[in-house]
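Okay, structure first, notes after.
A protein chain is absent from this complex, but the other protein chains hold their places.
Every chain is named by a letter (A, B and C) in the order it is written, and numbering of its residues begins at 1.
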Amino acid sequence: MNDIVEKQKVVIKFAGDSGDGMQLVGNQFTYNTAHLGHDLATFPDFPAEIRAPQGTLAGVSGFQIHFGSVEIDTPGDVYDVLVVMNAAALKNNIKSTNSDTIIIADISGFDSKNLKLAGHLADDKPLDEIKEKVKVVYEIDITKLTSIALAESSIDAKDKDRCKNMFALGVVYWLYERDLDETIQYINEKFSKNSSLKDANILTLQKGFHFGETTEIFHNRFHVLKAKQQKGNYRGINGNEALGIALICAGAKSNLPLYFSTYPITPASDILHFLAKKEKEYHIKVFQAEDEISAISSAIGASFGGSLAVCSTSGPGMALKTEALGLAVSMELPLVVCNIQRAGPSTGMPTKTEQTDLLQAVYGRNGEAPLPVLAASSPSDCFYMTYEACRIAIEHMTPVILLSDLFLANGTEPWLYPKFEDLKPINNKKINSTQQEVFLPFSRDENLVRNWAIPGTKNLEHRIGGIEKQQDTGSVSYDGDNHQKMIQIRAEKVNKIAQFIPNQDVELGEKTGDIAIVGWGSTYGSIRTVTKELLNEDKSIAHIHIKYLHPFPSNLKELLSGYKKVLVAEINNGQLVKLIREQFLIDAIPFNQIKGQPIKVSDLKSEILKQLEEC
Amino acid sequence: MNDIVEKQKVVIKFAGDSGDGMQLVGNQFTYNTAHLGHDLATFPDFPAEIRAPQGTLAGVSGFQIHFGSVEIDTPGDVYDVLVVMNAAALKNNIKSTNSDTIIIADISGFDSKNLKLAGHLADDKPLDEIKEKVKVVYEIDITKLTSIALAESSIDAKDKDRCKNMFALGVVYWLYERDLDETIQYINEKFSKNSSLKDANILTLQKGFHFGETTEIFHNRFHVLKAKQQKGNYRGINGNEALGIALICAGAKSNLPLYFSTYPITPASDILHFLAKKEKEYHIKVFQAEDEISAISSAIGASFGGSLAVCSTSGPGMALKTEALGLAVSMELPLVVCNIQRAGPSTGMPTKTEQTDLLQAVYGRNGEAPLPVLAASSPSDCFYMTYEACRIAIEHMTPVILLSDLFLANGTEPWLYPKFEDLKPINNKKINSTQQEVFLPFSRDENLVRNWAIPGTKNLEHRIGGIEKQQDTGSVSYDGDNHQKMIQIRAEKVNKIAQFIPNQDVELGEKTGDIAIVGWGSTYGSIRTVTKELLNEDKSIAHIHIKYLHPFPSNLKELLSGYKKVLVAEINNGQLVKLIREQFLIDAIPFNQIKGQPIKVSDLKSEILKQLEEC
Amino acid sequence: MLDIEKNVLTSKDFESNQEIRWCPGCGDFAILKQLQNVLPTLGIPKENFVMVSGIGCSSRLPYYMNTYGMHTIHGRATAVATGLKLSRPDLSVWIITGDGDALSIGGNHLIHLLRRDIDVNILLFNNQIYGLTKGQFSPVSEQNKITKSSPNGTTDKPFNTLSLALGAGASFVARSLDREAKHLQEVLKSSHEYTGASFVEIYQNCHIFNDGAFDKYTDRKTRKNNVIFLEQNKPLIFGENNEFGIVLDGYKPKIVALDVNNSINNLFIHDKNDKLKAQILSNFSEFGLPEVFGVIYENSILKKLNTDFQSLENDTNAINLLISGNNSWRVL
Partner (left out) sequence: MLDIEKNVLTSKDFESNQEIRWCPGCGDFAILKQLQNVLPTLGIPKENFVMVSGIGCSSRLPYYMNTYGMHTIHGRATAVATGLKLSRPDLSVWIITGDGDALSIGGNHLIHLLRRDIDVNILLFNNQIYGLTKGQFSPVSEQNKITKSSPNGTTDKPFNTLSLALGAGASFVARSLDREAKHLQEVLKSSHEYTGASFVEIYQNCHIFNDGAFDKYTDRKTRKNNVIFLEQNKPLIFGENNEFGIVLDGYKPKIVALDVNNSINNLFIHDKNDKLKAQILSNFSEFGLPEVFGVIYENSILKKLNTDFQSLENDTNAINLLISGNNSWRVL
């Protein structure tokens, strides 16, 4: 046996209890995969509770990786390999298996206790049942084998048990012809202060690998070629880290100190954690406020003071920022608010992804309070779009909302990262003096942008507020004509930004055709995958992904008019589709899947095929 | 001289300094007018400051009344009579005069000090200038005449000066052939505890009247016939009072205690003042919270406890309620939030009117959080639409947003008020027991409405929250399919309300034609006036006024499709027009005037004529 | 409120059918347990209890109690409960909140509730950390604390919760610990018995992100030297063998050894009705004195709470008068 099977792409899922270390093995496998030159995408999936009761469905933690020799756009819909450490992990993941799936199960996790915790009856035999559905189930007593392997080790029983994830990882490494060195080095570093733990982990990893090699139970090993990647320097990146890095870059590029204020909230908190670690080295100010209102208010204060002021938050926190966002619009100060969307409404499902805050971003304020809205479409794109959000805020003196989501925030992909020197310049609007006899804080340039005179600058003393302002002078004004004019100017200023953003591109496919699949944000991967497949099947289809959602790119209407049908795929109940219908009077069709997960490729595909038939 | 001129309708504006008592004379004139059987509409216009500096433009306070023998829809665009107590009052009001306007000016208010305060140069002669434009200017030294009239009175000089508004009122009463008795009775009551003040006010009022009678300066008196009004009992009503009365009625009709919580904000505060006065007599609970978040949160608590829970607020306060509104949507509890709109964004112009919170009401929450949105279109309609908002909230177990605005809130009109017995019944969804083995708080009836089991009810103990709920049981659920289903159910529940609201009517004109003027809220009067005029000119025009903005009445699309053009007139930068375009793909055209005032009839008319030409 | 159910309700009746999802070892379990033990003894029908919480690990508690319950939004439990109690004075309302929920985002509603003296019970589960969001510092985390969001240590000084509550005008202030079952039960009972806003801080161990934060108050070895359990009219004593006491030197509290010079009779006598004493007690930790537990303050003025709120009997006449106002006219 042990034939080597060649594969173009592979989806592996590690799933177990939250305490089983699945995120760690997932990350190790990811690094190893990336360094080997495969393209990849990952999707970690945590339980909502910190430590949900062990063994239960709610306690399952999973890590999914999709990699291959071809371009990889999503973490994948169906598993090639599913590693399950207990019955709950299997039950939670059955949906994404099919007749090609290989399951590796730790049978210790299927004892009567675990079966019960997973909601099975005493005489249920889930492993037997699943055999009907999938290709093969390898039943291995990983727990026991680990404990045998570590019989000699001096670490205690609990720690021994914790090593079993390494056994599983060893087995999977063997299956995919990997080398252990990199992971061993990682273990060496991680446990440098505790040599018994270090040895135990390494030994178990090796035992797992050897188990693959020496037992005869496995039918195949798999070989995946390197991807044809563009040359250059790569790193693995998730969306939240990319976002944090972009903020520091934008601050440096615009020559502004970075002021970052936030209140912890899933899934945005990691941005705080990341920037807090960089605070000293990069001279940034990180402020954990008492709530989201304070976070954005303090950012407005910092912006008046001349900083690049940024907030990050999610659903409920975004709601709380509504009033102060209006103030920032009225004051015409630069400000970036990053909304890492999660499933709503209200508290919703904080650990699930969603795209339901678009209309709120565009319309959700009292009064006429327009502001630019941008969205990132992949983990690494979080870097570019965050940078763009900062550029627009600073150069156009306006608050900007940047939309990301949980799926992007936590997902990883390889990133051919840029050099700081190559990033677009950002010119801030600060002034040190004025030609005007009396300084006019609300006089504007040809793009309707006002200047930024910060405290400490002689002779530019002025007052700003949220009351309607007289044109140019900025003094309080209750004049009706002035008010209408100011509303129009503020709207026009935002609309003019369309001249400073790229035209809308077609991601894949032709500029005209039967159907355009339009998306925004994290649906990028799913739509791209489907489009590729359908292009291969010679369908007349194109993928258009909108990153600048307000204002839209100037050519968007014309572009969309070139297709017989426009299908807008979103993880919400229809939001972008409303903006397109309203602005262009195009009968765009919504495709909505709102299950806290990326859109399923196969579901989207069936819908498109149905639409194409009716074309 | 003194010919009596017959008039169909008349616009009078009293304008003076905030300290000059213009609101009082305006109100007296209004009561008198109403009781005589004229139709009428008023528009009081206060300065933003409590007591802006005397004599300045910012300090002008005005009261406008439009009345006549025909139906009156707006407070009027152009004055027939403008009473000005000082130079600033004149300057502020020139815009609305034309060659038919009669001005009555207190020349003491045009001395050099007052001219300067009004921003005139020392040698400006505003009264002479205005003569070129208007029909006639009666220059009367009201201040001096008042002081002469009161030479004998024992009240002090300041109080004497304060009586001059009564002189002005007396003059105007004479001009319009009024009887003084009613106002004298009012003064008797008001000053029942201070007879010198009482006598002084009455005397001045009479002197003003006699001045008209005895001097020869006036060219005409005016006679206005009674309006052909429907028979029945009338009262004067403004929007905020109508709203407050409706809440008490809805509570009584639904058999629910009324819980009203709010935080003061212009122009909503008068609802608080009104209900606070009724608290004891009508057994309601009025809670002035520490902020708007507390106001709505406490209302949600009261709603869970079984009350009809209501909040009122405006712009910035509405923004602060965003997060909690999402909670109410998720919990599916009845709640009514009344947004008395004012000019935004941010603090904006708190004493000016606007309709800019519609899209916020419909879309402005994180996550998919749909809820019904209703709007009142006249002061008395505030009664009916508030009652409707309560009915829908209670019968469909949902938060509802009711939109009013400053213009409706403060404007007065005669109201053929209903009897409590004749109001629609409201059936609350409270239950005392369940047939279910285990109580299912989220099981639903055929309209997808759940039951309301309130604390204190035996055996119906249950927990609700803002986390996604399992269908029927309401238990916490992170299941993706359930989530999608729940989002759809919540949306569908709101959409189904369309079956429980009236079909959209045409206010004026035919059900098909060249152009439909579509409006919502306080533009009612302006649109109605224009439509009448154009129907008289035999144009093919109709007025459609939408009171149920989400969901729309079921027949709206079909109705709108019957016109060649649809023009949507709003006091915002285009909001309802977006909803119509998006939902019906009709190329509706926006007409926007955002000057803190009702839309000017003449401006709207020109736009319509332009549109009709292009038809 | 006594009724026949009093004799039959047991802690079992207060357990809901929901799986409890706190981490193993979390102090929240113990508090839940004591609540389930105390409520059945209060002589109140089960359906009259309402648990109102915000967001946080602790705020999950209502799901585990078989009473009416609301799991609301972050920081607003106090405001929600205010409306519930104002409109339903007949209910027994319990607010379940965390240090982030009550003191960070929810600080304003908390101080206003205390000022208004709404008759509810506030149980503040203080673990000096944000549990649910995985370990950021809270407004009561000690200075220089290293957490996920303060890798270089926090710079802000923490709130003194007792001072804050007293400063806001709280009329009942108490403190207990997750590990002290009996003490906690007593405090919960006192809280219930008090008419007005009862502020109860409960030190609660977060096993995952702030383990051992309160060990010095619970550890066999250290607790006797670090803790004073207050009892009404009793002197303040502590120490392994009760060998120390607190005296008031004028207005300044000091530690003394109980010996020939300092007898028990000269000690600071606890009087929960004395606000100045309560303020002095609230400063103990800042002066390096042992931490105090028990009922620290209880306003002795008896209050009559407003309960004049009810469904309007359909008095059609009164309502028609409201509709017509007193300035109406008739068109014939």
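Descriptive notes on the structure:
The working rule: a contact is a pair of C-beta atoms (placed from the backbone, for glycine too) under 8 Å apart; a residue touches a chain by one contact, two chains touch by 3 or more.
Computed from a prediction, not measured in an experiment: that's the story for all the values here.
One chain is not depicted; across the entire complex it touches A, B, C.
Here one chain is not drawn; of A:192, A:214 or A:233, the residue touching it is A:233.
The missing chain, though absent from the display, is touched by one residue of B:95, B:133, B:190 or B:280; that residue is B:280.
If you put the hidden chain back, the residue from C:70, C:93 or C:111 that touches it is C:111.
Among C:11, C:37, C:262 or C:279, the one in contact with the hidden chain is C:279. For subunit B, the residues touching the absent chain in the complete assembly are 49-54, 56, 58, 263-266, 269, 272-273, 276-277, 279-280, 288, 290-292, 316, 346-347. Remark: the residues of subunit C touching the chain excluded from display are 104-108, 111-112, 115-117, 139, 155-160, 163-169, 248, 250-252, 275-277, 279-280, 283, 286, 306. In the full complex, subunit A makes contact with the omitted chain through residues 31, 34-35, 37, 229-237, 245, 248-249, 251-252, 255-259, 261, 278, 280-285, 287, 289-291, 293-294, 297-302, 304-307, 309, 323-324, 327, 331, 416-421, 455-467, 475-476.
Quick note on the criterion: only the chains that are shown with their structure count from here on.
If you average the CA atoms of subunit A and of subunit C, the two centres end up 39 Å from each other. Multi-chain contact residues, meaning those touching two or more other chains, occur in subunit C at positions 55, 71, 73. Counting only residues that touch two or more partner chains, subunit B has 323, 327, 331, 465-467.
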